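Every protein chain except one is present and positioned as in the full complex.
Let's turn to subunit A:
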Amino acid sequence: MAGTVLRRLAHMIAVLFGISVLVFLIFFATPGANPAARIAGKDASPQTIARVEKQFGLNRPLPVQYALMMKKLFVTRNLTSFVNLGEKVVPQVFKAAPVTLSLVSGAAVIWIGFAILIGALAAAFRGGWIDRLLMVLSLIGISMPVFWVGTMANLITQGAYHHTWLFSWVPPLGYIPFSRSPLGWFKALVIPWITLAILYIGLYARVLRAALIETMQEDFIRTARAKGLSERQVLLRHALRCSLVSVVTLFGLDFGVLVGGGALLTEVVFGLQGVGYLTYQALETLDLPMIMATVIYASVFVVVSNAAVDIVYAAFDPRMRVRR
């Protein structure tokens, strides 16, 4: 197990290096594009472009440019935006990260919990009306666009019904840091959590149901029945553990993508200044340093969460452990 963890971490660092090089090359070595002009922003004066060229060492060889860029991003953290003059990029990302992390982690807890519950129930009552009802509901959940659900939720909880006993506890849109008020943090996020989770509950419940039904055909399920286990015990102790692998795989990908900015729509609808929101603004103003920082940050999260998932995998399923 320890070997598996170490190997996975080494692998992760190699991938991160690869991604940073790739992202760097896309922005700095695309043929026909002048990185200095792009970093300087729209309609920049020649003086600004010259300053950018000097600051980023754009007249020096590519490896030096790469090293300078990484130094600005990770060591001195003084990469500055030229669109919003003088604004340091990295602290902004670090300010936005906890918002996104809070949003996505909370939603993940909700969607994993409900997906397991719904998937297991549907598989247990396979073919019955409970199964059909749950699967139709999941399909509806998958089909509803998240910005629409969010807007509807806002209309109800912030508008029409805000003054009824049901929703009077909902704070105004925006983020409340956990350190300031844990309860406030929870109240501000619970509706965005549910909004973001709905799609994934539907998706994961369907995937889990399919995996469970497949696992229930296995020989070892018959053995478990022959031991005298009840159907519920067979499902929960033997089938579920083996089927969760498919859900864990999906989770690794989805969680990484969401933390890396994929929760953009939810963040915008609920006024949460997270990483997705930041990227969105940077794209609007073509703020290259900011885009660069958020892209690198996003890829770090995707890769780290994938590594974490692989390690969870090994804990879950001994078949995944590297044997040496």
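Keep in mind that, in the parts below, contacts are C-beta pairs under 8 Å (C-beta built on N, C-alpha and C of every residue); 3 or more make two chains touch, one makes a residue touch a chain; residues count from 1.
Assume contacts and distances are computed from a predicted model.
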Omitted chain, identified by the protein name its UniProt record gives, among "ABC transporter ATP-binding protein", "Fe-S cluster assembly protein SufD", "Rieske [2Fe-2S] domain-containing protein" or "Cell division protein FtsW": "ABC transporter ATP-binding protein"
Full-complex contact with the absent chain, from A:7, A:54, A:132 or A:241: A:241
Chain not shown: contacting residue from A:46, A:61, A:86 or A:318: A:318
For subunit A, residues in touch with the removed chain: 218-220, 222-230, 237-238, 241-242, 316-319
